[in-house]
Structure formats: C-alpha cells, structure tokens
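Excluded from the complex is one protein chain; the other protein chains are retained at their positions.
A, B and C label the chains in the order they appear, each numbered from 1.
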Amino acid sequence: MMFYQVTFYVLAAIAVVSALLVITRRNPVHSAIFLIVTLLSVAGLYLQLQAEFLAAVQIILYIGGVMVLFLFVILLVNLEVTVRQEPFNRMWWIAGVAALVLLAELAITYYLGRQAFATPVVSAAALQPNTELIGRTLYQTYMLPFEMASLLLLVAMVGAVIMARRR
Amino acid sequence: MVPTSHYLFLSAALLTIGVIGVLTRRNLIVVLMSIELILNAVNINLIAFARQLASVEGHVFAIFVITVAAAEAAVGLGILIAFFRNRETVNTDEIDLLKW
Amino acid sequence: MAELIDALQPYLIPTLRVVIAFLVLSLIAAAMIWIERKVLAHLQVRLGPMRVGPHGLLQPIADTLKLLLKEDIVPAEADRFIFLYAPVISVIAALTPFAFIPFAANDRAPDVNVALLFIVGVSSLGIFGTILGGWASNSHYPLMGALRSTAQLVSYEVALGFALVSALLLGGTLSMRGIVEKQAEFGVWFVFLQPVAFFILFVAALAETNRNPFDLPEAESELVAGFHTEYSGFRFALFFMAEYSAMVLVSAIATTLFLGGWLRPFANTEVVIQGFDVLSLLDWMPVAVFGVITLWLLKEIPGADSNTHRLALLVFAVVFGGVTAALLLPGVLPAVQGVFWFLFKVFIFLFCFIWFRGTFPRYRFDQLMRLGWHFMIPVAIVNVIFCGIGLLLWQQWDWNLAGALWVGNLATLLVALLLAGRTPAGQAA
Partner (left out) sequence: MPQNFLEWVWLVPLLPLLSALVMLLVGRSLPRAVVSWLCCGTVGLSFLVSLGIFRTLASLPAAARVYEKVLFTWLPAGMFQTAAGLAEFRIEWGYLVDPLSAVMILVVSGVGFLIHVYSVGYMAHEGGYYRYFGYLNLFMFMMLTLVLANNLLVMFVGWEGVGLCSYFLIGFWFLKKSAADAGKKAFVVNRVGDAGFLLGIFLISTTFGTLSFTQINAAVAAGQLSLGSGVITAITLLLFMGATGKSAQIPLYVWLPDAMEGPTPVSALIHAATMVTAGVYMVARTNALYQLAPLTLEIVAVIGALTAIYAASMGLVQNDIKRVLAYSTISQLGYMFLACGMGAFATGIFHLSTHAYFKALLFLAAGSVMHALSNETDIRKMGGLWNRIPLTARTFLIGGLAIAGIFPLAGFFSKDEILWRTFSNTDYPVGFRQVLWGIGLLTAVMTAFYIFRLVFFSFFGQSRVPREVEHHIHESPPVMTIPLVILAALSIVGGWVGIPAALGGSNPFEDFLAPVFQSHAAAASVEATAQGHGLELGLMGVSLVAAAIGIGIAYLFYLRQPELPDQWAFRFSRLYKLLFNKYYVDELYSAVFVEGPLLGKTMGNSFARFDLKVIDGIGVDGTGWFTRFSSRLSIWWDTWIIDGSVRALGFTVRLLSWPVRVIQTGFVQAYLFLMATGVVVFFFYYVIRYRDEIRQLLQLR
C-alpha cells in the first residue's frame, strides 16, 4: 500500500505547486497551463478515491471544455500589456495575510477533528460500479436539482451568447 | 489508504491559494481561474467524504459543482469579452464603476 | 519490491500498450503518408511517388529521414517552453487512449468501466497541443489556425459525443469490451441499428481530425499551414504523427462502437451447404489478403526499373510471404482473427478519409460553424432522443428492437431534412 500514499503525496504536491504557479505567473497562458496541470492531478486524486466517473468528467468537462474556453478567450483578448504590468493589486499583502489566517483556521478545525477524519474502514468496492450508482442517484434522488442544473446551464449559455455578441 | 484529513488539508491549501488569487490578481482572467481552483478544492472535499461515508452522493454534488463552474466560466468570460470590447482592458482595478 | 510490482501491475500494462502503440502508429503513420499520396494520385489519375523505390514504396522512409534530420527551428519571439512541448502534448493525447482500446477478444486491454469517457476526454486534450503551439509560435497565421481549430474541435466534439451516446444507450455500458460483446450478443453491428448516429460520428470525426472537407486550420490557400506553420523537422513530424494517430484513434472508436470491433462479419450466422458453413471461409481472409499482396509484389518484379527496385520488391515480397506462411501455422489464424478484422475495418475507415479528401471541396469557416451548430448538433440530439424512445419501446412494450430503432432513425432523418430545408448549412450538408 506504500505506493498508494506515494502517489497521493506526489499528486498533491504537483497540484499545490502548480496552483501556486497559476496565481503567480504574469502570463495568463502560463497560468492556464498550470491550472490544467492542477486539474489533471486532481483528476488523478479522484481516481484514487474510486471516483472514475468524476475523474472522466473532470477531464472532459473541466479540461476539455472550460479550460479550452479560457485559452480561447485569452487568445481573443490577446494583451501583451498584461505581461508587462504589475500582476498584483495594491492590497495584495493584506489580502494574503487574511487568506493565510483562513488557512490556519481550517487547519485548526481539521486538527481538532483528526480522529473523525481518520482512514475510513469502508470496503474499496463500496462505490462500485461507480457510473451506475451515480446515474441512479442523479436520476432518482436528485432528479429535480439535476433538471435545475440543466436549466442553469441553458440560461448561462444564452446569457454568455447575449453578452459576448458583437453589437 | 490515505486518511481523509490529508485530503482536507490539500483542499484547504488549494482553497487558500484560490482565495489569494481572487483577491490579489489584477488580471480578470486569472481571477476567474482562481475561482475554478476554489471550486476544485470544494470538489476534493466532497469526493473525500464520499469515500469516507461510502455514499455516492458526494460525487453527485461534485457533478453539480462542476456544472455551476462551467456556467460561471461561460458567463464570466462572456462578460469579460463584452467588457474588453468597451474598455480595452481586463484589469480589475480599472473596473470601478460600482462606485456610482 | 515485490509489492511495488504488485502495486504497479495495473499501471504497467497500459504504459506498455502506449509504448507499443507509439511504435506501431509511427509505422502506420509513415505507411499512411505513402498510401495517402498514392490513393490521392490515382483518384486524380496521376501516378504519385514513383521514384524512391518501386512505386515509391521507400518514400515513407525517405520522408521520415528527411524530417528527422532537418533543423528544428524555434522562432525568435516564440514562447520557447510552450513552443517546444506543444507537439508532445498532441502526441501524448493521441496515443494514450490506445491503452484502453481492446483490439481483439484475446487482447488483455485494461477493462475500465468508464473507458469510453477516458478515451474521448484524453483525445480531446489534443486541442491544447494545437492551440498552444499556434499561440506560442507568436505569428499570425498559426494564431488564426489555432483559434479556428479550437472553435472547430469544440463545436464538433458535441456532435461526436451525442453520436457516441446513442451507441452507449444500445451497449448499456461505457466499457469498450462490453460494447463489442453487446454487439456480438445482438448479432448485429450497431451501425445497422443507428446509421444516422454512425454518419454523424463519421462527419464529426472528419472535423475532429481536421481532415477534408474540414481542414480549415491548415488550409494552405488561406493560412499557410495553420497552427504548425512555424514548425519544422522533428516537431513537425510529431504533429504529423499526432494527426494520423488521431485518425486511427477515431477510426478505432467508430469500429468498436458501430462496426463490432474485432467481430468477423456474420460472426454468428451460418450458410450451410452440404454440411459446410460457407461463411466460415471468411476466417481465411487474412491469408487471402497477405497472399494477394505477396503475389502482386512478385508480379511486379520483372517489370521493375532497376535492380535496386527488384531487390526492394523482393524484400517486401519475402516479408509478406513470411507473414502469409506464419498465418498458416496451426493455431495462429484463430489467434489473430480479432486483430486482423479490427485493423481491417480501421483501414477501411482510413481509406474513406483519404477518399473524402480526394473528393470534397473545402468548407468556408462560417459554413463549417453553421453546419456544426445548426445541423449536426440538433440532428444528433434528436437522434439520441429517438434512440432512447426506441429502446424504451423495446424494453417496456417489447417491440422489435430493430424496428423501433429504425422508426426512430427515419424520424431523425425527417427532422434532418426539415433542418436542411431551413438553414443554408443544411443545404451545405
């Protein structure tokens, strides 16, 4: 099982590091690439957590869809100036401090509950067959939210089209 | 097996990074990307707990989150393009009309 | 150490397969270049490459050498890192999926239960190679090409996805193996139950692989060579290979989903004449194919131009003859049946790709987009709906499956015709 942990820590490290790169690169294209790396390693974590379906969705939707959209827009809004400009705004340090405090607080909470969040005793097959289970839950228990989500997507699409349309 | 708490720490880290990005970056596109980071942090939590509780509902909610993320990205980028067309910039600190 | 091996076990096979796929596909790509040029030439009543080797048989080798030996230029203003690694992304995205495609019943491909999703997802990552390569070149034509191909790929991925969905509905699973077995169980390939979906899949595949009539991203007449204008030498070769691997990949997917994967035609029907199943003769198809090729090579030897050509022909003949002989060894034939049929179908697909390229004129970009959004996607959606209805009728009110689905298909066609009548894109289609 040694190997399992190693994979986790490697993936986690990749995720965090490239996330940091996302918010520090000046060039949005580089940020996008590192974001893709993060998303990929997160997808790997999903695989580890027996969520194949989610991993696939992550790859198709997030990376194959959303990120392409991002890159596309970056190319459309091709701004050389941003590369030369100061990437952070005036209040970066205070905001950073606040965020770090938030991190500390989360850490404290998790530390308090570390026994509760210990290794689960669940059998590995509990979430299998993954796709079928998700399908049933989605279409039976969560029918209404599912429909609402589709409606939301529709609205978002129309809205995006309307706003981005050249007038 | 890796204890759930480690996943939680990871997602906390990603969340914080995302928050910092949202709060501090000037480039609107990067801000949107940071939001995606935040949402991913949430998803990691959901999935990790789904494993711990052996319930697939976490996955379902993660799917919803991804849906929302997609919608958010679409609308956000739409606004961004519309804005860029008017102002020739995507810097957050040049977008200050809220003042009125 | 042993446990490390155990842990790595599930990762080893895919990695191995990817490596093999890389080798095989680089061969196929090379061969494809030759075949494409020859076929196109004959479609246009030309001879095509004749100089290098008999009938230009050695052309691929020459091309490959040339590409590998060429200088690998990086434009001065380019974003170096991305420029260098964009082609790699494309290749990886195009090759990885082969790890999950079962080529035969006796092929031990990892049977992931979301295999299809993975294949589609990973192959869709190829876009990044294109778009990043185009952007990193920091030059106008590549940028335009990248934007175009991104738009195109994103648009047609939707139609592709929906076409796949109807096959999934029939197969009732996401595992490639499972889908093929389902077709074996039904005793009919899905192409005969879902012709419309198959058609959509095929067109979308053309668009996904930037082939004619959708090859706008590299439309020579408009933007020099699209996103890989600035590329040369080895990296250009990588892009090239990625493109052909992508073609092979979509062909493989289509074969698996609609043409019954490794199944022999008429796998479970018999035409018995005097106690002998005529159709079982099809099992001898591999021998026939390779034998014919060998004979043709031998026939060419006398009329060859020079001794080197004769030598080359002889070598090829020996190779193919050897293969034929090997097939005749006991036990080999049944073993390779699946792989043979699979590749056979794939090659038919590839031939169709080339054929289209030789036949159709290129779309204008806006026509392309309108076709995608106003025609393909609606039709695909409608088709999925009708397919679902058909399955419902089959399961709930046990209609005849084929009948129900065919009614659905006809309805879809009706919708398609209405759309075609309404939008100019339809006429273009």
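Throughout what follows, contacts are C-beta pairs under 8 Å (C-beta built on N, C-alpha and C of every residue); 3 or more make two chains touch, one makes a residue touch a chain.
Everything numeric in this text was worked out from a predicted model, so none of it was measured.
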Of the chains you can see, which ones touch the chain that is left out?
-> A, B
Touching the left-out chain: which of A:33, A:99, A:149 or A:164?
-> A:99
Residue numbers in chain B that touch the chain omitted from display = 19, 22-24, 31, 92-93, 95-100
Can you list where chain A touches the absent chain?
-> 89, 91, 94-95, 98-99, 101-102, 105, 108-109, 112-113, 115-117
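Operating definition for what follows: only the chains that are shown with their structure count from here on.
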Assign the assembly's chain-to-chain touch graph to one of these shapes: line, ring, star, complete, other.
-> line
Strictly by count of touching C-beta pairs, the top pair is A-B
With centres defined as the mean of C-alpha atoms, identify the chain lying farthest from chain B.
-> C
Would you kindly tell me how far, in whole Å, the mean C-alpha position of chain B lies from that of chain A?
-> 7
Provide the residue numbers of chain B that touch chain A in the complex, in ascending order.
-> 1-10, 12-21, 23-27, 29-30, 32-34, 36-37, 40, 43-44, 47-48, 50-54, 56-57, 59-60, 62-64, 66-75, 77-82, 84-85, 89-93
Please name which positions on chain A make contact with chain C in the complex.
-> 1-4, 27, 29-30, 33, 36, 52-53, 55-57, 59-60, 63-65, 67-69, 71-72, 75-76, 78, 129-131
Chain B-touching residues of chain A, taken from the complex the two chains share = 1, 4-5, 8, 12, 15-16, 19-20, 22-23, 28, 31-32, 35, 38-39, 42, 45-46, 48-51, 53-54, 57-58, 61-62, 65-66, 69-70, 73-74, 76-77, 79, 82, 85-92, 95-96, 98-100, 102-103, 106-107, 110, 113-114, 117-120, 122-123, 126-127, 130, 133-134, 137-138, 141-142, 145, 149, 152-153, 155-157, 159-164, 166
